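Note that one protein chain is taken out, while the other chains of the complex remain in position.
Then we have chain A:
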Amino acid sequence: MLRGRELHPLPSAYEADEQLLLFPAIQAFISTRILVVQPIFVKEYFNSVLLLNMNLKELQRKAFEEAENIEKKEHLESFRIKYLGRKGELTNILRSLKDLPVDERKSVGVDANKLKIELEQIVAFKEKEIGSLGEESVIDITRPGKKVNLGHLHPLTKIEEEIRNIFTSLNFSVVEGPELETEYFNFDALNIPASHPARDMWDTFWLKEGGKAKERRLMRTHTSPVQIRFMETHKPPFQIIVPGRVFRYEATDASHEINFYQLEGLMVGQNISLANFKFIVETFFKKLFGKNIEFRFRPSYFPFTEPSVEVDIKFPTKGRGDWLEVLGAGMVHPRVFESAHLNPRDIQGFAFGVGIDRLAMIKYKIPDIRLFYSGDLRFINQF
């Protein structure tokens, strides 16, 4: 039997052919053999079929219908004998041709032979089809099913995919950027000056550079540099998310890692407001964690947003009653727009950053961030 997958490429025009629709297997068979590849030929073919004398036409209809219902080898053999055997119905017609006048013999003969070839092909096709079904036998169907080895996606991939799906459903595009960054994109362009303690908010891994290095490089401490990189090359309005690996120079423990994943969000337009941010971020968290979670928005400080806020969430269920700090955000600082050569007079928007590892830990109740980077399949295969 043909699978749905192979049926897809069939042009709809043929599906509308009622006669063919009566016999799906035959239709499919003919389609693959003849119809699809040479549609013009098909029309002519059917026209000529219509011109055949009633016997031949009726025979074809009957044979096709019967063929469709054949499910067993024995039935196929009797079908073959019935039409193509020495005393078969079609054989009889072919044999009777010699009695016809030359003209008719030619026209009917061609069609009859065509039908013969077709029926032979149907028999061959059916033979394969039946053969593939295997022998009928009795097994103990209560035995355990055979093991199928499927792989497992990393939980961070799973949650990132979920997050991506939520945001693409909210019309956000997904963009990525380099992990090895310059000091400029990671700090200066984001209004984080050198020799300022604001930089201490991001403990940084610096690259050992040769004497010739023009600019200091570092492992990006957040996904925010992609804000600049994206805005330098795109005109607002836009809304993007940027998932990616980031790095912090800090001692590792159950909730700190030297590399982890962050998701940056950026929405810029003529009148994108802080109230819009609240809508987007609440929608996001409700989709991720369920619509009953509670929110708390607090003022905060980030050099690249003004005003800045922090978002806490709380689960309604008992035992998870604490406020969890999950996200930092704010309205894009005018100096950040300027860094990206955009005029802050014309545009406004919000940006946010959220730790993907942390969300995964909350969602899957994972107690230790280090498990994500352990490469331990006993952990990964749970997801």
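Quick note on the criterion: contacts are C-beta pairs under 8 Å (C-beta built on N, C-alpha and C of every residue); 3 or more make two chains touch, one makes a residue touch a chain; residues count from 1.
Basically, contacts and distances are computed from a predicted model.
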> Just by its UniProt name, which of "Branched-chain amino acid ABC transporter permease", "NADH-quinone oxidoreductase subunit J", "Phenylalanine--tRNA ligase beta subunit" or "Aminotransferase" is the chain not shown in this complex?
Replying inline: "Phenylalanine--tRNA ligase beta subunit"
>> Among A:S96, A:S273, A:N292 or A:T317, which one touches the chain that has been omitted from the display?
In response: A:S273
>> Given that one chain is not shown, which residue among A:L97, A:L207, A:I293 or A:I362 touches it?
In response: A:L207
>> Need a quick check: the contact residues on chain A for the chain that isn't drawn.
In response: 9, 32-34, 36-37, 149-154, 156-157, 161, 164, 168, 171-176, 178-180, 194-198, 200-201, 205-209, 219, 237-239, 245, 247, 249-251, 258-259, 267, 269, 271-276, 278-280, 282, 295-301, 303, 306-310, 331, 333-334, 348, 372-373, 375-378, 380-381
